[in-house]
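== subunit A ==
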Amino acid sequence: MELHELVQNVVNAISIGSIYALLALGLTLLFSIMDILFFAHGAMYMLGAYATYYFCTKFGWNYFVAIPLVILLIGTFGTLIEKGLFRPIRNDHVAIIFLGIALNWFLESAGFIVFGLRPKPVASAFPGKLQFLGSTISWERAVVVIIGMIAVFSLYFFLMRSRLGLGLRAFAEDPEAAELQGISNDHVCSLGFFIGCGLAALAGLLVAPIFIITPAMGSHAVLISLLVIGLGGLGSIPGALLSAFIIGSIESFGTAYLGANITWGLIFIFVVVFLTIRPTGILGVERE
Partner candidate 1 sequence: MTKAAACHNGLPSAYLQKLNRQKRAPYGFLGIFFLLSMVPFICRNDYYVHVMIAIFYTVIYTSTYRFILRTGQFHFGAHAFIGIGAYASVLLVTRAGWSFWAAMPAAGIIAAVCALIVGFPILRLKGIYFAIITWGLGDTLRFVYMRFKNPFGGALGIFSIPGPNPITIPGVGVIDFSQKSHYYILALALMMLTLYVLYRLERSRIGLVFGAIREGDQLARAIGINIMNYKVLAFAVCSGLAAMGGSFYAHYTYYISPQDFTVLLTIYLAIYTVVGGQDSYFGAIVGTVVLSLAGEIFAGYSHYQLIMYSTFMIVVLLFLPQGLVSFPRYIARLFVGNSANEVKGKGNESALT
Partner candidate 2 sequence: MSQLSLKGVSKYFGGLAAIQNLDFEVKEGEIRGLIGPNGAGKTTVFNVITGELSPNAGEILYAGRLLNGLKTHQVAKLGIVRTYQLVTLFSGYSALENILVGFHSESRFSLLDLILGGRRSRATDIAQLDKAMEILAFMGLSAFADAQAENLPHGLQRKLGVAIALAARAKVLLLDEPLTGMNPSEAQDMIETIRQIRKEYGTTIILVEHNLQAVMELCEKITVINFGQKIAEGEPGQIKRDEKVIEAYIGKNAHAT
C-alpha cells in the first residue's frame, strides 16, 4: 500500500466519521438531556435538507443566509412537535420511541407526496477540491469536517460550562430536583427539542450538497445515528464522536480492502460483539 492511498483512506474515514458524528449529534443530545430516543430525528434531517434545497436552489438565496433560517425553522418545528405530540406522553419512554417511529414514517411518506419522488440535488456552496499529501477531498466535505468538529465541541462546552447547559444537565440527572430549583420541565424539553432538531437541520444543510436528497434519506440516517450513539454510549457526546470515527474507519478501510458489501456486515458484527461485552457502549454510564 502506498502512502497516498493510506492518506486517502484516512481522509475518507475522517470525512465519513464527521458526517456520522454530525448526524448523531442531535440524537445523542436529546438522549442526554431528556433520556428519550427521538426517532423522527431522521425526518428532521430530511426536512433540513429540503429546506436548504428550497431556499438555495429554488429561491436562489445565498447559502449563508439559508443556514440560520433553516436551523431556526426546523428547530421551531421540533419545538412545536414536542409541545403537541411528545409532551402528553413524556414519561413513557417506549411510547415516545414508537411515536418517533410513526412520526418519522409520516413525514417521510408525506415528503414523498409533497416534495416529489425524485431525488433533488443541492448545488454546493463550496466548489472545488483540496489536495493533501496525494489525497483528495472536496471542499464541501472538508467544510463538514470543520463545522462538524466545531458543532461537537461547542455543544460539549455549552453543556459542560454554560449556565444553561448546566441547567440542562441538572435536569438530565434528576428532573424533579431540577424542577424544585426552578428549572422548568417544559422549558428544558422545548429547548432540548429546539437544539436537537436544529442540529439535525444543520446536518441536513451540510450533508445535502455532498449527496442528493430524497425523502427516504432520513430513515437511513437515523438508523446509522442509532448505531453510532449506541456504540458510543447513549447520551455521551464524546462517545458519539469516537464511535462515529470508529465506524467511519471500519467503513473506509473495510470497503477499500475487503469489499463494500461485507463492510456493513462487519460494522454490525463489531457493534453487536462490543455491546455484548460492554453493555453500555464505549463511554456510556449505567442509568437507572
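In this text, contacts are C-beta pairs under 8 Å (C-beta built on N, C-alpha and C of every residue); 3 or more make two chains touch, one makes a residue touch a chain; residues count from 1.
How these were chosen: all candidates are chains of the complex that A comes from, given by their letters.
Please read all numbers here as calculations on a predicted model, not as lab measurements.
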Open item on the list: Contact as defined above, complex as supplied: which of the candidates 1 or 2 touches subunit A?
Closed with: 1
Task: Residue ranges of subunit A touching candidate 1 (in the complex, touch as defined) - done: 37, 85, 88-89, 92-95, 97-99, 101-103, 105-106, 108-110, 112-113, 223, 226-227, 230, 234, 261-262, 264-265, 268-269, 271-272, 275-276, 279-281
